[in-house]
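Below is one structure, written out as structure tokens; the observations come after it.
Not every chain of the complex is shown here; the ones you see sit where they belong.
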Amino acid sequence: MDRGGSMLVENPIASDVLLRAESLSKSFGTVPVLFSVSFDLKAGEVHALIGENGAGKSTLMKIMSGFHSPTSGRIFYNGEAVTLPPNGQAEALGIVLIHQELNLAEQMTVTENIFLGREIAKNGILDKSAMHKRVVQILDSVGLDISPDTRISQLSIAEKQMVEIAKAMSRNARVLIMDEPTAVLTEAETRILFTQVDRLRKQGVAIMFVSHKLHEVSEISDRVTILRDGQWIATRPTKGLALDEMARMMVGRELSDLYPPIAETDIDADVALRVDGLSTQNIHNVSFELRSGEILGFSGLVGSGRTEVFEAICGLVPMRNGSITTFGQSGRFATVAQARNAGIVYLTKDRKGKGLLLQEGMQTNLTLLALPQFAKRLMLNKKQEEAALARAVRRFDIRARDPNVLAKDMSGGNQQKLLLAKVMEANPKIVIIDEPTRGIDVGTKQQIYHFIAALAAEGVSIVVISSEMPEVIGISHRVIVMRDGQIAGTLTGDAINETQIVRYAAGLNEEKMHA
Amino acid sequence: MPDTAQTQPASNKPKIDLKMYGPAIALALLCILGFSLNTAFLSEGNITNLLTRSAFIGIIAVGATFVITAGGIDLSVGSMAAAIAGVMIILMNSLIDVLGTGTLTVVIGATSAIILGALAGLANGLLTTKGKIEAFIVTLGTMGIFRSLVTYFADGGTLSLSFEIRGTYRPVYYESILGVPIPVWVFIMVAISGWFLMNRTTFGRYCTAIGSNEHVAQYSAINVNKIKTWTYVIQGLCVALATVIYVPRLGSASSSTGVLWELEAIAAVIIGGTVLKGGYGRIGGTILGALILTTIGNILNFTDLVSNYLNGTMQGLIIIVAVWLQRADWGGKSKT
Amino acid sequence: QDTIKIGVSYPTPTHAWAAGMNWHAEQAEARLEALYPDIDLILINSPDPASQASALEDLVSIHAIDALVVLPFESEPLTDPVLNVKESGALITVVDRGLSQPGIEDIYVAGNNPELGRVSAQYMKTRLESGDNIVILRGIPTVIDNERFDGFMAEIEGTGINVLDHKHANWNRDDGFEVMQDFLSRFPDIDAVWAQDDDIAIGVVAALEQAGRTGDGMFVVGGAGMKETIRGIMDGNELVPVDVLYPPSMIATAMDVTVAAFKSNGPVAGRYILGATLITPENAEAFYFPDSPF
């Protein structure tokens, strides 16, 4: 199994181009998405690819790993022009892609997924114990503390992503292409990933990397290539390239402040949502208030129960105890529809599994949550739906070159924007946004933050659940930190800072609010 | 700032079109075949027969389109039809003594059939959703139950509509309005309502969403269990309607009534382009699918070129080819 | 040329007897069409009553038949459709299962179902005495099955012969085998078996042999007149000593009679009831057709 990697360690041929794309163009049907893009990847380097949502990053990566074939242009591997074999068979050549969209079989276990298509077997007979042993090692090396026999469907999204990473690590790649691996990861997990990336780089692996988190790009990469609207814009050494400069080249204009100025909250504003003593299987005695016009951040580690609190409030997870008061009306919601009718909507962090119908177009997805608004007694008003789409496309800057594109074929960031547009169609008075900017480019991120601030200014109450601390800090009036299914602390004003959040999240501050 | 690029609608359209017109093309080819075997194929009489016959399976298949689109399956429809027909006949026969042989008896019989159909569908739906039992098992079970109930009611034999009432009821199958037989009118109305429900209402949209991804549906405030249950109720209503126009045709019900209708109905749905695993339903296609199936049977009655023993072979081949015609060109992606 | 078109409509082979009937129809077609160039027989088999009703419509609207030979899938549901054919002016011959309204058919050719049950029971009475036990394996739940069963039970009534149980074996060998296996597990003492037709009887015999319970004068009575069964009777098989006739070739008889209605100079209309003859070693030879598939 093990390829002799040691030779590469001793001779880091860092200047050698291992994989090169030359004048690649790609069209889907008649819709062009890449225009004569060239890109090279050297052994022992991390080459970041950045660009706005829909710029064509994922498409380029899929072409360079054989999953798509280019409409024109050539690919050189080891100096030879090649036609990469399809469907991941390029892995046999040492080219491994971690897809932006998770590529795991949900009902199968971690081990089964990690070895899928690459089982350790003799004459077709599985060597289960060898695979088990290997998986334990691999999981350990990426710091993932789960049983190898866990089914994927039982994992959190971050854990799934780590399984993807573990899977890629297990392949002994010469070229490792990673499409937004950190989008769903926490800081801690990102650190682990970067340690591994660094190790591989030292071994002479060529690494291609996409992230919308520019500080990560700055930290981990050696070179950066910028794409805009399917065009190559520039390739630069990372050293000396400022974040602002990256952002400017990506979006083609100067970006003002990422975070909008936050208006003071009105302490006397009505309480929009009040939760008392909420408990579920994993949540214990959670109580808090949300005022009209307030942006309330929810921070904490993955698995600390933030999602479950709000899924319980919206009738998606059974509640054991507790009461909920919305605008003075008390009463639990048994279904999402009841919550929606009371003005509360929840935007899931799992956009593929729970957010969008991948086989449908933008139109159907956009209006699904608020569909009764588009109907008079069951009857749909298609005109109204079309108008809504046109409005949403403008308002959220959803970029699809083909308006009839299926959700599954949209770029990740644009899917996220569509999802945001979808929940906003319900005209909520309380919006719970779980990981609002997952996979969103900086330019759009800025737009979303401003959008959230504007909504709050209009009196809408907003909960932002986020694993990105700067985001929570940058946008919230108040931050609640959760730990082990309980509220560990509430931060306001100047107390909203990373140190405080981390202290509560890690259990170093044992103050319990609302206890 | 670059705006959304509103470009050509291209690329998926042609595929969708092939999918749209595939069943129509297959039907047209069959008609040409039929006509070339015997010009009487296109005679008014035969066309009328064909349409009238398609009505049963067609109406049932419209219901099945909803069930399948929402990710379910109903194997019980044939037996359900038999059971409903049986109860309806018993009821009408006994009503004659009380209410006579007038329209009222027929109306009450038909109304009861509709109610029974809704209840039978409700049972299937609740067992599937609340009972959390696979639709395949639930409806395989009720298939056996309904069929054996009609055998039981008929004491192993046949339940016959009393001859006194037949005269009143017969026209429902045999009469025409504006030259079109009543069953065909019913079929047309069910088709239009079905199309409308599927494509122009929240209900249809919800069926598609549930069949496509139940989680997404749930997170989109859709009451998944309620909608799924309703698809079975609609299926039951369609079965009942089909039965109401079936009974005056043959005036009886027995354990052999409606045998294998479930397979025919599902076949009509799939031939019409609906995806068996759910998430994509086409009522128009289903109608064509039902017409295709009936036409195959009709054509086989047109010729004795092949041994009767080989009817099944012909039928099988034609079904496979008809579907292959519309699917083969779909381009690389294998769906389902 | 004035071709005489005769439609022949009957069920698809849902069980072996019906398969034999299908074969005889095709044989008769070949024979009669060779004999009379101006006769065209159009054969259609149908899998259920509704399809058969459709087939009848097609025979009229497409083929404009002059006569119809029909073995109804079931009596009730086909009465109206046959009446419609009659109204088109065609001569009607009904086979085996009569229509539920009298006077529609011109010719009726049939076996005798109640008689089959009765004859079977009469034979049982000659071999058994009060206190003896029998089990019954019935056909597919249908009117035919009920007529036979009722005929049998009426005849056995009051003899003191115990009917331990009766189950449907659907005129099917496999079902006959399995039901009999279970009867044998359940009842330690069985003296005779009435299997409603020869296919069931084949399964029953296999089960008896497997269980080693063929001795002690145990016997099986089947029905229909399958050639293997008749061969066995001729050879003196003690386990299946007799059979009761109910020949699938009656469809051919009906076709002959119908053709004769156009060709014969004598009168043909009327009822032709084939006897439910008890086939014994003495008369077996007369009912043995080695080339028939049944």
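By written order: A, B and C. Residues from 1 in each chain.
What we mean here is this: contacts are C-beta pairs under 8 Å (C-beta built on N, C-alpha and C of every residue); 3 or more make two chains touch, one makes a residue touch a chain.
Keep in mind the model is a prediction, meaning the values are calculated, not measured.
Asks: Per chain type, how many copies make up the whole complex in this structure file?
Replies: Per the file, total copies of each protein chain kind: A x1, B x2, C x1.
By definition in this document, only the chains that are shown with their structure count from here on.
Asks: State which chain is most central when centres are taken as means of Cα atoms.
Replies: Centroid comparison flags B as closest.
Asks: Can you give the whole-Å distance between the Cα centres of chain A and chain C?
Replies: It comes to 72 Å between the two C-alpha centres.
Asks: Report the inter-centroid distance (CA atoms only) between chain B and chain C in whole Å.
Replies: Centre-to-centre distance between chain B and chain C: 34 Å.
Asks: State, to the nearest whole Å, the distance from the C-alpha centre of chain A to the C-alpha centre of chain B.
Replies: 44
Asks: Chain B touches which residues of chain C in the complex?
Replies: Where chain C meets chain B, its residues are 12, 22, 26, 42-45, 47-51, 53-55, 57-59, 61-62, 73-81, 100-101, 140-143, 145-146.
Asks: Help me check something: in the complex, which residues belonging to chain B touch chain C?
Replies: These residues of chain B touch chain C: 38, 40-41, 43, 45-46, 49, 53, 56, 151, 155-160, 163, 166, 170, 246, 249-260, 297-298, 301-302, 304, 307-309, 311.
Asks: Would you mind writing out the residues of chain A in touch with chain B in their complex?
Replies: Result: residues 28-31, 229, 252-253, 316, 335-337, 339-340, 346, 348, 353-360, 364, 368-369, 371-372, 374-375, 378-380, 382, 393-394, 397-404, 406, 422, 426 of chain A touch chain B.
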